[in-house]
Every structure is written in C-alpha cells, then in structure tokens.
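I have placed the structure first, in the form of structure tokens, so that the comments after it can refer back to it.
Left out: one protein chain. Kept in place: all the others.
On to chain A.
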C-alpha cells in the first residue's frame, strides 16, 4: 500500500489505529501480527488484577465468541493483551485465562513491547493506588475488532453487553467484503 492510499483512508475514517505487534503468549512463544493475519480478531487490553471490570469483560469476550460460533457460524479469535506485564507473566496469564476460556490467546511481554502496542492502539493505561507491589491500573477496558488484514474496524466499550457485542460484530463482519480463511 503506497503512502497516498494510507492518508486517503485516514481522512475519511479518522486516525489509523493498530499496527505491528511482537509479544509473548502464555506458552512463552513469540506472537506477531503474522500469526493473527487471516483471522477476525477481538482484541482486549486488560489486566488480571482488575477487581471487577476485568473479569466481567473477559467473561463477556468468552461468551460473545461462543455466541458468534454457535449461532452465526462466525469464528473470531479472542486475544487478551495485558497492560500489566510486570505481574501478568505467561504462566499466571495462562492460569487466569484458562478459568474463562482456553481459546483466548493471552499476550504479555517486556514493558517496552506492551507500551508500543498500547500506543499503536491509543490505549491509555496508568498505575494508580500504588501500595508497594500492589496497585490498580486505570484503563478504558476497550475491545477492538480487527479484520483479517490486521486493520481495526471499530472498538467497543464496557457498555456493550454480550448480546449487543455479538450483534455488532456480526453486523460488521457481514458488512465487510473481507472474509477470513475460516468463514
């Protein structure tokens, strides 16, 4: 894609968010955007030490993936990127995610790598209420729907229920002319 085309798209649809990534999954393997291309992806930025919103959002993501697959025959790859890489190590992330749905890909990495992807997706995150090693992370808990070309289609906030999210994703996918290798 040449430079001119890139600018054209951003003039119509706003700033381009998203970009390449290079992180570690829960098995300790490197995952890049090459591993995601070809799939519709539902990307969530969160952290396991979230008292209430985090667990609810991950539960929502798991249920939405279920609904899409069973009712719409649509396969979407759920991905959880932690914005608390210091505490969310691969093994801890694996244990946490497994309690919800082992299909969710958990990604972590060095702080610099997480900062980079958060910046690409314009995700705000900040440590608050620090008491020694204990802290919360202030963040928007947004989810991003990414098409098989690794382009961000849209984002969803915590106000979306499971059913609303499934419906909105179905609509976006059916509207899009891009189909992934699974659908």
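We take it that contacts are C-beta pairs under 8 Å (C-beta built on N, C-alpha and C of every residue); 3 or more make two chains touch, one makes a residue touch a chain; residues count from 1.
We take it that contacts and distances are computed from a predicted model.
One chain of the complex is hidden; its UniProt record names it "Cytochrome c oxidase assembly factor 6", one of "Adaptor related protein complex 3 subunit sigma 2", "SRPRA protein", "Cytochrome c oxidase assembly factor 6" or "Protein transport protein SEC23". Across A:90, A:106 or A:148, the single residue that touches the chain missing here is A:90. Remark: the residues of chain A touching the chain excluded from display are 22-24, 28-30, 48-49, 51-52, 55, 87, 89-92, 95-96, 99, 108-110, 112-113, 129, 131, 134-136.
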